[in-house]
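The complex is shown incomplete by one protein chain, all other protein chains being positioned as in the whole.
On to subunit A.
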Amino acid sequence: MDLAYTDEEEEFRARLRKWLARALPTLGPKPPPGDWPGRRAYDTGWQRRLYDAGYGDVHWGASPTTRLIFLEETERAGAPYVGANFVGLLHAGPTIAAEGTAAQRERWLTPVLRGDEVWCQGFSEPGAGSDLAALRTRAVRDGDTYVVSGSKIWTSHAEVADWCELLVRTEPVSAEVPRHRGITWLAMPMDTPGITVRPLRTLAGSTEFAEMFLDDVRVPVGNRVGEENDGWRVTMVTLSFERGTAFVGEVVACRRVLGELAAHARGTGRWDDAVLRRELGCLAAEFGALWRLIQRNVSEAQAAGGVPGVGGSVFKLRYSHARQRLYDVAARVLGGAGALDVGQQWTLDRLSSLSYTIAAGTSQIQRDIVAERILGLPRGK
């Protein structure tokens, strides 16, 4: 049990801090949420700065501990988050790095690291959410192309993406082909004819993701990563990355928000409410422990050669709930009118927090994972 960082790690932290202090003041203003081209340019521009400074591949090349320090320090300094680069850096990129051919890695990885190309994710479908293997988007082989038809949903950054990591069914489910077989992973260029993107408005009022309709979209067979019908296994590689260190920056941010809530409560007199004050104390315990849990998961991932374990599900279950609790308490700190005013950032964040127990595996699915894979309880039907 050692929580001290090595000299090398501390040196990395100090160097990064110094660089951030120089780089961040030269960054332009953050574009408004509705300005998708502006957001893309802002996020990819920042990724290019990181690449030029030697931090471009920190999500893949660095050790889990180095990545932890990177995410901690960039959040502390108020640097942009991965944003539009999310799928490229944290989903598609790691999948291609692990499963792609040399030519595929050459073609797709560097543009992601340089912030030249943006990826989106075409996994979920209207009929395949938690039950992803129920996906029905069809791909039929026609010479050296796949002809793809179907629809995808919850596709973030679809409006501005160059590529889509797409899951398609290449073999219909039958007595011989179980559901998890017959799925194939494709890289689909987003400028191919036959793709229609329709933005979806969230309950927070923003258009954070989209529906995508595919109508005889022709994708070269050379864009397939992994074998035909082996896409489920290829996908599981991606999902384990998503549940690794994805929330490090957010926990740092939540701890900062907690401090801001306390300062606000002290300023308005709400701090005199012992019930509210103690609830803030409980949240301090909660987010402190979540940080320690991240450090433990990172220690385990580091020992396992960088592969994140099921500890990510344990973390996500607690964190998503804690985040919702944080913004419920924020509403109490703001008081009646403030809690109803979406002009208040905390009120908007409260609305956004509602997605956390659903996105990237609902809490119910995570509990199944924990119960079956960690505790060894029998699979139910």
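One rule holds for everything that comes next: contacts are C-beta pairs under 8 Å (C-beta built on N, C-alpha and C of every residue); 3 or more make two chains touch, one makes a residue touch a chain; residues count from 1.
Convention: contacts and distances are computed from a predicted model.
The chain not displayed here is annotated in its UniProt record as "Acyl-CoA/acyl-ACP dehydrogenase", chosen from "Acyl-CoA/acyl-ACP dehydrogenase", "protein-glutamate methylesterase", "non-specific serine/threonine protein kinase" or "ABC transporter permease".
Within the set A:T101, A:S130 or A:Q364, the residue that contacts the chain not displayed is A:Q364.
Touch with the chain omitted from the figure is made, among A:N229, A:Q295 or A:Q324, by A:Q295. For subunit A, the residues touching the chain absent from view are 1-6, 9, 65, 258-259, 261-263, 274, 277-282, 284-286, 288-290, 292-293, 295-296, 298-300, 302-303, 311, 314, 317-318, 364, 366-368, 370-372, 374-381.
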